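One protein chain omitted, others in place.
Coming up: subunit A.
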Amino acid sequence: MLSMDKNMLPRAYVNKFTQSQYNAPPLSGPLVVRTFTRHFGKSPEQIYDRFDIRSTHAASIGQVHRAELNGRQLAVKIQYPGVGDSISSDLRLVKPFAFRLLGMSEKELNVYMQEVEERLLEETDYELEVRRSQEFSQACSHLDHVVFPKYYPELSGPRVITMGWLEGLHLKEFLQTNPSQEVRDRLGQALWDFYNFQQHELRAVHADPHPGNFLITPEGNLGVIDFGCIKELPDEFYRPFFSLILSDVLQDREKTLRAFRELEMILPQDSPAEIEFYYQAYREMIGLFARPYATSEFDFSNASFFEELYGYGERISKMPEFKQARGVKHFIYVNRTNFGLYTILHDLKAKVRTDRYRPAAALNNGSTSPVQ
């Protein structure tokens, strides 16, 4: 299941889903006002010193307005009405499209669908998002060169989030300014630290490394602006998966097979030939995926690594053996997160130290020792 092919599932889903929301015309001024009076009993002009009734841009399931309070610049995110209710029905509409795209049967994909639906539903819960944003920005506050907007729970509600306005450029715009290698490396390191600290220390990760969710501030820091999608990594997934990547388990066929079985990449009913096939295929994939971890430093501008990665994805997407459900559901978002991270680092052409925030003890279940 670790295939990049299925890694497309959430993306295809989310794209189709957000497309239907983006196509919605922007909220009218009166509906914006109404959203506020409904929740706060006050209009935006009574809450903020200044509130721009026209939105500055669309967010995935809402729109963003600029506001000011006590001299502080704020970004106010407002959700389109009815988004939450329409997720299930919208996803049903997208389903056949996803099946065609992946060439799988409905039954096999249902487990993954549910996972995606759960995440999307969480994304519509703005109160949850504010809570998580505060928790995560607090937990990650010690990371170098990573900054977060301040969140204002008292000015947030089920359909409104108020946060500080982060000034900065999106990745694409930033790259056009021709930044120096030093700045690229610094940002790449910030990204790497941010993700690996979350995965290994918090065991829950910002699972939407979409370039739009980051801003490069004028000071050259990485601003993280959206905690709508969080994937928690339960121990029964975390341990076998990262033991494959961060220790020498992969050198040992028996231990590797055990991990693959735990992760349902190899199933109990598989024949010896099938076991051999999937063992080889997944071993190659994990080996690729783990490569940045194999050394203490990795250069993500390395084109040949990405060619290999995409080439592998291309290859297995054509194999009928991978047109079936394999692997626990957690792979969907963990893959999306890490491949997303690699892709952004590649765009940045950053060289990063990959030995930071590596878990050691947690993975070491007595028989294996982490690679140094």
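Assume contacts are C-beta pairs under 8 Å (C-beta built on N, C-alpha and C of every residue); 3 or more make two chains touch, one makes a residue touch a chain; residues count from 1.
One rule holds for everything that comes next: contacts and distances are computed from a predicted model.
As stated in its UniProt record, the chain not included in the shown complex is "Tetracyclin repressor-like C-terminal domain-containing protein", which appears among "Outer membrane protein", "HPt (Histidine-containing phosphotransfer) domain-containing protein", "Adenylyl-sulfate kinase" or "Tetracyclin repressor-like C-terminal domain-containing protein". Considering the full assembly, A:S28 is the residue among A:S28, A:S141, A:Q181 or A:Q251 that touches the omitted chain. Among the residues A:E45, A:D144, A:E201 or A:D248, only A:E45 touches the chain that is left out of the figure. In the full complex, subunit A touches the omitted chain through residues 25, 27-31, 33-34, 37-38, 43, 45, 53, 81-82, 85.
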